[in-house]
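For this view, one protein chain was removed and the others were kept in their places.
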Amino acid sequence: MMEVAEEPGLREIGCEHSLLSRPDGSATFVQGDTSVLAGVYGPAEIKVSREMHDKATIEVMVRPKVGLPAIQDKNHEQLIRETCESVILGTLHPRTSITIVLQVINDGGSILSCFLNAACMAMMDAGLPMNAMFCGVTCALDDDGQLIIDPNTKDQKESRTVLTFAIESSEKKVLTISSRGAYSPAEVSISLYQSCL
Amino acid sequence: MAAGFKTVEPLEYYRKFLKQNCRPDGRELSEFRTTTINVGSITTADGSALVKLGNCTVMCGIKAEFTNPPIDAPNKGYIVPNVDLTPLCSSRFRPGPPGEEAQVASQFIADVIDNSQIIQKEDLCIAKGKLAWVLHCDLICLDYDGNLLDACVIALVAALRNVRLPSVQISEDTGLAQVQLSSKSPLNILKSPVSTSFAVFDDTYIIVDPTDEEETLATGLLSIVTDEDGKLCTMRKPGGSALSPERLQDCISRAVSRHKEVQTLLDEVLLSVKTQ
């Protein structure tokens, strides 16, 4: 069953665990119209050429709704992979591979944060050892400096700046930042502060 | 002795230096490598620049060509950046289509161009809906030694400021373009973004301008792009060590001061080329 939560100022958030039978862990994450399906395979066997002797090799694949992955998807893949690497205790599973597949079901804005949340939920479902959880937050700033958290596609287009953060749960520190548009340093701290709430 | 220690325990070797607030190559933690800029060395390109950060070398060549404007924006032109990491610059890259790092770097440069509004894409339109310029910006790494993104951004801005486009008239009789190679004009560059990259060691030490070795040993990387008004254009932190908002602010202030250094250098170099 899908868990649904409503927070003031955010779109409806929903999450469902273990809905796929083949992967070791799976989750779907819904933020308003944006929806992502994630599957985690691993720790599993790995090709000798790619194995690392002291930790697990983590691989992230982003599948767009239609067509082949473009370079923007590659960019997302790298951001998500590095984020996951910093929380997964990979040293517990050396010489294995952990594969995370993220399928876009619908992109209605804030896609990167939805990717991050879905990946985190699926990793939990797979029972991977992690030292913290993380959550992705996207916020948009419009011309007057008004902050919108979890913007939809329309808000994103009209806004001057879109920032995405990944924040880890234990100490509320920033793991990942990605941004679009110009903004002042002060606005970053405001956005960060708001995102942490 | 020292060389053996470095090979066996590279991380411990670095920690010993970092404890003394310096690095194996003699730099302080917040010190950049020597930055060298050379513009206009490639005469077959419409604009070019060679940038060196210590050993890290990136060449940017820009070629301008005619094309049809995009259908959804008939008054705009194109800027197409592409970062090439060939086996020439480091043995870690394989020949063939661009790998993940090259794709990520290309996307980063494209983001910087879009976010900072270096030039108005409307300026690249020659005749609305009919003819526009496309600027092919090819960034080729010649020697890979860490901090690729900073070098790429400087090379891109220097090359764009070096571009001279021939004047074009649309003939009224034939509707075809006529190009005057004798009269050339520079692009209208509105902003000059500068990128500053940091590496985090053991969640505590933050160093700027990491070398290849430092990048592989570091636990986190961060790139901040600023423009001359002290505004941030792009921030990119792909995972790694978590940073508190306060440390992030420190990095941002270092990025703003770095922008001034690079800006002064760029202005000097471009002025010296003009007066030659």
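Think of it as A and B in the order they're written, each chain with its own count starting at 1.
We adopt the following convention: a residue touches a chain if its C-beta (ideal position, glycine included) is under 8 Å from a C-beta of that chain, and two chains touch if they have at least 3 such contacts.
Going forward, contacts and distances are computed from a predicted model.
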Which one, "Exoribonuclease phosphorolytic domain-containing protein", "DNA repair protein RAD5", "quinol--cytochrome-c reductase" or "Transcription factor", is the UniProt name for the chain you do not see? "Exoribonuclease phosphorolytic domain-containing protein"
Which of these, B:Leu88, B:Ala127 or B:Val273, touches the one chain of the complex that we don't see? B:Leu88
Out of B:Ile62, B:Ile119, B:Leu148 or B:Ala218, the sole contact with the unshown chain comes from B:Ile62
Give me the subunit B residues in contact with the hidden chain, please. 41-45, 48, 55, 57, 59, 61-68, 70, 78, 80-82, 84, 86-91, 95, 97-98, 103, 106-107, 110, 134, 136, 138, 140, 142-145, 166, 168, 176-181, 212
If you put the missing chain back, which residues of subunit A would it touch? 67-71, 74
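Simple rule for what comes next: only the chains that are shown with their structure count from here on.
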Measuring centre to centre with CA averages, how many angstrom lie between subunit A and subunit B? 27
Sort out for me which residues of subunit B touch subunit A in the complex. 100, 103-104, 106-108, 111, 114-117, 219-220, 222, 227, 230-245, 248-249, 252-253, 256
Which subunit A residues qualify as touching subunit B in the complex? 71-72, 74-75, 77-79, 81-86, 163, 166, 168, 171, 173-185, 188-189, 192-193
